[in-house]
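Quick notes on the structure that follows.
In this view, the complex is presented without one of its protein chains, the others remaining in place.
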């Protein structure tokens, strides 16, 4: 199992701050799944695994924490 | 008469913070006079008349205040 | 002082200033981002910031490390506030220090630009006519954010 953390508009659209998925799974599949769950603009989301940015081909394993990261707007 | 104000190395070399000269006089003549008084690098000094920078051709008149301005180094 | 901090406490610019000073510093640059009321015709009532805190603090540390590589001897401290902020409150303070001013200025500017690229913090504008999560705009491209060092 992996934990997927949600923030900002993603958390609002999913009405949750986290959910779980079965591993192993690629970020590309997580992205597709987010679209299926009704998240807008999933093709533009970024992802971090264990607090590091990773790209679509990355394989997430059991115990990893994935964060779905909309375009940041700090500062 | 005009008052000539001196700062930094100029004040030290002349051992005074001000002196007077007879007007009208150009800045070019004031510059030459400073060399005659023993100021080093007088060709590189700047001058302000009544707190405005002026160049060699400027004519200083009675009652004006001239400041001899070595290269600045504030900040 | 924590040098890289993301939390709900009001910011103290002087704490960061004091943190980056030492005997061989000749120049300190502080950037303070504050909540602005008007953006064109739109009026902000308050801002709300949310963060993925542990990763955000790690990314701030990474930005400071990038600065040390690019401008050796330059120190960087960054505090970012989250939660609800009123007009004029401080959202972010960046302090950079170095022997010479060029490094302190350039490093500081670099830090804020990098924060806006890689630090997982999100801003929601509470306009007088509605709310909006900022940043999820068409410029965004999938995958690694622009300029992430690997």
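Chains here go by letter, A, B and C, matching the order in which they are written, and residues are numbered from 1 within each.
We take it that contacts are C-beta pairs under 8 Å (C-beta built on N, C-alpha and C of every residue); 3 or more make two chains touch, one makes a residue touch a chain.
Being a predicted model, the structure only gives us computed values, none of them experimental.
Although it is left out of the displayed model, the omitted chain contacts the following shown chains in the full complex: B, C.
When the whole complex is considered, the residue among C:46, C:112 or C:134 that touches the unshown chain is C:112.
When you scan C:2, C:34 or C:131 for touch with the missing chain, the hit is C:34. For subunit B, the residues touching the absent chain in the complete assembly are 5, 7-9, 12, 31, 41, 43-46, 48, 51, 53, 55-56, 67, 69-75. Those residues of subunit C that touch the chain absent from the view are 13-14, 17, 21-38, 87-88, 99, 101, 104-105, 108-109, 112.
Keep in mind that, in the parts below, only the chains that are shown with their structure count from here on.
Chains joined by the most contact pairs: A-C. Between the Cα centres of subunit A and subunit C there is a gap of 24 Å. Note on chain placement: the centre of subunit B and the centre of subunit C lie 48 Å apart, centres being C-alpha means. Inter-chain centre distance (subunit A to subunit B, centres taken as mean C-alpha positions): 71 Å. Counting partners per residue, subunit A has no residue that reaches two or more other chains. Shown for subunit C are the residues that touch two or more other chains, of which there are none.
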